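Only one protein chain is missing from this complex, and each of the others stays in its spot.
Then we have chain A:
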Amino acid sequence: MKILVCITHVPDTTSKIQFTDNNTKFDKNGVQFIIGPYDDYALARAVELKESLGASLTVLNVGEAETEPTLRKALAIGADDAIRINAFPTDALFVAKQIASIAKENNYDLILMGRESIDFNGGMVHGMVGELLGMPSISPVMKLDIEGDTVKMAREIEGGKEFLEAKLPLIAGCQEPIAEWKIPNMRGIMSARTKPLNVVDPVDSEIATDVTTFQLPPAKGSVTLVDKDNVEELVKLLKNEAKVL
């Protein structure tokens, strides 16, 4: 059994989002980068499956050299080896084509990733990889168990969940509570230094979409406080001033 986990290298959830160069570039100044929180769930579940099924576990990131510490962290959490596709991840289709190309070479049984990245939030890469490889792709998956060659999953839908079954190979976009985030231990961190991290050139892909400029939302005005003994006033304001009731 071969598992591939695709991870993103994204700003920590507490980062202040700012842009430079006339709003054409993300401002990395003072920003700490992490494994995407959803990808971290995918990785945690993959490590559990690796241990229970004796699978091999590869992590992959499409990104430039700066993402290597993030891949090393995934190795420290429990992946056996890592692949970095050496390219700026221009858009979802570009990333999906890179993943599909590696997957075709290596015949993974299970490809996991987060339901979406927390920078661009598209949530599209897993579906695109599924279509490129002609496999089912299920997202957002909150439970995933493997019995023989059958995968049993729960997918979150509006107002509840849906239970699914499919045969391997397949792709899943993961979210909580599929597994608990894993924190690397000292042994993991030490062994990650010597685990293989292979850098691969990207395959050609036409550009379908491209970001030209960034914008921040308008600043929020200050809050109007209403006395706790005068809640009728709040209702009036919501009705007459904000016009939301």
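Rule of thumb we're sticking to: a residue touches a chain if its C-beta (ideal position, glycine included) is under 8 Å from a C-beta of that chain, and two chains touch if they have at least 3 such contacts; residues count from 1.
Throughout what follows, contacts and distances are computed from a predicted model.
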item: Omitted chain, identified by the protein name its UniProt record gives, among "ATP-binding cassette domain-containing protein", "Carbon-monoxide dehydrogenase medium subunit", "Electron transfer flavoprotein, alpha subunit" or "Sulfate transport system permease protein CysW"; value: "Electron transfer flavoprotein, alpha subunit"
item: Contact partner of the left-out chain, one of A:7, A:138, A:179 or A:197; value: A:138
item: Interface with the unshown chain - residue positions in chain A; value: 11, 13-14, 17, 19, 37-38, 92-93, 96, 118-128, 130-132, 136-140, 142, 155-167, 170, 175-177, 207-217, 220-221, 223-228, 231-232, 234-239, 242, 244-245
